[in-house]
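Yeah, one chain of the complex is gone here, protein chain that is, but the others are all in their spots.
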């Protein structure tokens, strides 16, 4: 059995989730690694869409930003930023959106704006960017983030992106057309919503249930179908490491 | 003195009016001939804009339609039709719009939709196209049409494009940002608005005032500054004829 | 996702009686071959959407396949009137034609809203004109910041969007250059879409003013060389201006028109 890190498990789990998708709206960081890995390993026709307007990018090395020349140079087409948001995202053309965040709650709502009071924040984070729009419109959303009591919190001080239930209403009641988060992929396992509340559905190899509970800021529901994520294969790890080396 | 037709006088008068303009939104027919003549004779940097999205077209022969390849092949850039209407016309970037019509009234309102009742028309005309938008947004509008009692009518059955006063309100009251028709150039003379009502300001060489009156369907006001259009020069006619030959 | 199939198959699959069909192409790349195939299959009771219903609309209206026309300018560009369109509006021949009439800006923005997933679009238009009030699809809206009154038009999401393009690649991505009109908006706004192309290429070249449409937005691609004739395809063939001039005579007379359609459209082999 090959050695692998929790981060590698998370990325490979995220990449596997893209096996049968047509296109994916990619943010920078872990989502970008996962989407590029998926294109190499499982789904060569996966179309990568970046908020910089790059559609069908085929980067040979991982970009540092969502607007690297590696993306525009290898894209099928590049459109303006208004077009990517209005016609592609709001227009309902995106199958999967990938999001990270500083914090998440049990409904899959995300905070990437501030910790503390908005006008007098303890920590000012970068802010919304395209996240609320991705969360609203992608047919489904995969959230990728490390699990800890600081990030998996019982209540968000600020809802940047809507999951399944926020400010007293369901996403349907808020009129959001996309399906919302269908998988929250962490370093410990994979959570999926059940009637809007996240529950642990898969646990990564050699992680114990009490670890997951300890790293969740609320009383985490466990799926009756809880199963173990299949561990990374040699060839998956090899390609991931090759990709991150470049 | 060179021989010339009333149509040639009309085109040359229209071309002369473009001497100091930056750009011109061009319709097909006489406006297109006039704008192209102006670029050749008086204003080589005049930027021609066509509703097909062609910006800065430099056709070497006259196009038959607003979307000929001669236009897109010679343009500085070609943008989409939504862009030309939303960003360029509605966005207030057009200096002069050129319009023709089947009918005009004393306020410079134009009809290019139907003669007779809308639901049971005597004559169904092609309709609005971009005319109402040009009339609304161009900083000024030049109207070019042949003068007759059939075309210069006391009241329009249908207002396709707004001049200075329509349906009981001024164009300002209708919230139209452009300046409206500043010149109506015909085969007989040039009319300009005075407090919103067209009056005859120039009369073409060898046309008599009674001819103009006879060919106007209302009691035409005559400007106290009425003057005679200067007649076409040899070189103007030569270039016009060369242009129309191609 | 975009399947490469014969035109006849694509039309049979995608266009149903009663469909709302957008046929776009602004002077350039008008999908005449696709319209001819609709005529050969006699798919009727259509709502035809087209900014500039020119000869292609005269064909479909004249043979009686169109119940309703959503449009902004109906003429023979640079030539004059559209006789079959006029005959149906003025005389109800071969059937009455219901009109939803806009300015270009109004209809363009119906497509834009449809492409953008919005229920309506806002524009400065129609104020003071008689277009306001002739049908219920022009309404007014108040700016929540300035209090200004503006016009609103509803989103248009045709059942089928049909356009012609120069090239597709082997994955079914499509490339258009020259005048690109509202082609992108039509494909994005339509529930199903068909693109006829001049040819399939291994790789697209560089063209200023080009647009590319990804395969996953397109249901079918049909290779139809010359599919935009008598209009033109930049880089392939010129506009047949003589035919546009001749059409004025051909379409003037009902019987002459029908004979021409029989001869040149119905008897033509499938593309």
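Before moving on, here are some points about what is shown:
The chains carry the letters A, B and C, assigned in the order they are written, with residues numbered from 1 in each.
Rule of thumb we're sticking to: a residue touches a chain if its C-beta (ideal position, glycine included) is under 8 Å from a C-beta of that chain, and two chains touch if they have at least 3 such contacts.
Here the structure is a predicted model, which means the values were calculated and not measured.
In terms of the touch definition stated at the top, the absent chain reaches A, B, C within the entire complex.
Interface note: of A:14, A:34, A:159 or A:243, the residue touching the hidden chain in the full complex is A:159. In the complete complex, the residue from A:2, A:154 or A:177 that touches the missing chain is A:177.
Within the set A:14, A:131 or A:144, the residue that contacts the chain not displayed is A:131. Interface note for the absent chain: among A:23, A:86 or A:187, the touching residue is A:86. Chain B meets the missing chain through residues 22-23, 45, 47, 55-56, 76-77, 86-87, 90-93, 137, 177. In the full complex, chain C makes contact with the omitted chain through residues 117-124, 137, 139-141, 143-146, 148, 150, 152, 154, 204-208, 210, 212. For chain A, the residues touching the chain absent from view are 28-29, 51-54, 63-69, 71-73, 75, 77-82, 85-86, 89-90, 113, 118, 121-133, 136-137, 158-162, 166-167, 169, 171, 174-177.
To be clear about the criterion, only the chains that are shown with their structure count from here on.
Note on chain placement: the centre of chain A and the centre of chain B lie 56 Å apart, centres being C-alpha means.
Look at where the CA atoms of chain B average out and do the same for chain C: the two points lie 28 Å apart. Counting partner chains per residue, chain B has no residue touching two or more of them.
In chain C, 184-185, 211 are the positions where the chain touches two or more neighbouring chains simultaneously.
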